[in-house]
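Coming up: chain A.
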Amino acid sequence: MSLTDFLSMGGYAKYIWPVYGICAVVLFLNIALPIFRERKVIRELQKRLQSEESKT
Partner candidate 1 sequence: MSLYKKCHRWFHQFASPKYFYDISHIISKYAIVVCIICFIAGLYGGLILAPADYQQGDSFRIMYVHVPAAWMALFVYVVMAVAGGIGLIWHIKLAEIVARNSAPIGASFTFLALVSGAIWGKPMWGAYWVWDARLTSFLILFFLYLGYIALQSAFEDRRVAARAGAILALVGIVNIPIIHYSVEWWSTLHQGSIISQIDKPTVHMSMLIPLIFMVLAFKTFYVTSLLIRVRTEILEYESNTSWVKQLLRDYKNVTN
Partner candidate 2 sequence: MNEYLNIFFVILRRDLTLAFRNKSEFINPLMFFVIIIILFPLAFGSDSALLKQLTSGIIWISALLATCLSLEAIFRSDFEDGSIEQLTLARYPLTLLVSAKVTAHWLTFGLPLIIVALLTGLVLSVPSQTMLALLITLLLGTPVLSLIGAITVALTIGLRGGMLLSLLILPLYMPVLIFSMLAVQNATVGQSIAAEIYFLSGILVLAITLAPITTAAALRIRLS
């Protein structure tokens, strides 16, 4: 099977690839956004901790 055969998906390419594309985007966002948020929260908490410790 050639690559073009694979990409054309027996004529259903315009239905199949958008589904897999949307799936990839949604799954990626569900991992990336929480990771960003985790980092942001850790950074903020560290900053708060630092200012607390410098006061005492």
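Keep in mind how these were chosen: all candidates are chains of the complex that A comes from, given by their letters.
Just so it is clear, a contact is a pair of C-beta atoms (placed from the backbone, for glycine too) under 8 Å apart; a residue touches a chain by one contact, two chains touch by 3 or more; residues count from 1.
No experiment lies behind these values; they were computed from the predicted model shown.
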| item | value |
| --- | --- |
| Single touching candidate for chain A, where 1 or 2 all sit in one complex | 1 |
| Candidate 1 contact footprint on chain A (complex, rising order) | 1, 6, 9-12, 15-16, 18-20, 22-23, 26-27, 29-31, 34-35, 37-38, 41-42, 45-46, 48-49 |
